[in-house]
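Submitted below is the structure of interest, expressed as structure tokens.
Excluded from the complex is one protein chain; the other protein chains are retained at their positions.
Take a look at chain A:
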Amino acid sequence: MKLVYFSAASENTHRFVLKLQTNGTRVDAIRLPMGRNAPAPLITDPYILLVPTYGCGNPRTAVPRPVARFLNIEANRALLRGVISSGNTNFGSSYCMAGRMIADKCAVPHLDSFELLGTQEDVSRIRERLLTA
């Protein structure tokens, strides 16, 4: 299935997506624009959303703003099939909170999560998940 993802200037999530593409597999991935006010794209196929958790435990800022703006578009929300999130266990109970919040709000499954850049195991597991979804 198609992947839609957000990655900030730190490029952490972007690099995770690049790793999904290796080993001859091709994951169709669309990166959301970074700018605070950049217009959100309109998606036309079912997709899985990959989102890093922001906000250091503050639910008000856990979901990156461009992701919220993207999901505010009803047509985009209607095609969302699941969420994958990343985070840092240092933030305790807020670990991967962005994924849980979106899953709750949009009533889709929180399919998977990983820490920071993700390990090799995370990459293969999530690649498999996307290719079979």
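The rule we apply is simple: contacts are C-beta pairs under 8 Å (C-beta built on N, C-alpha and C of every residue); 3 or more make two chains touch, one makes a residue touch a chain; residues count from 1.
Methods note: contacts and distances are computed from a predicted model.
Chemist: Have a look at "Branched-chain amino acid transport system permease protein", "3-methyl-2-oxobutanoate dehydrogenase subunit VorB", "Ribonucleoside-diphosphate reductase subunit beta" or "ABC transporter ATP-binding protein" and point out the UniProt protein name belonging to the hidden chain.
Modeler: For the chain missing from the view, the UniProt record says "Ribonucleoside-diphosphate reductase subunit beta".
Chemist: Any idea which of A:Leu3, A:Ile48 or A:Ala68 touches the chain not displayed?
Modeler: A:Ala68
Chemist: At which residues does chain A meet the chain that is not included here?
Modeler: That gives, for chain A, the contact residues 8-12, 15, 36, 55-63, 65, 68-69, 71-72, 74, 77, 88-95, 97, 100-101, 104-105, 115-117, 119-121.
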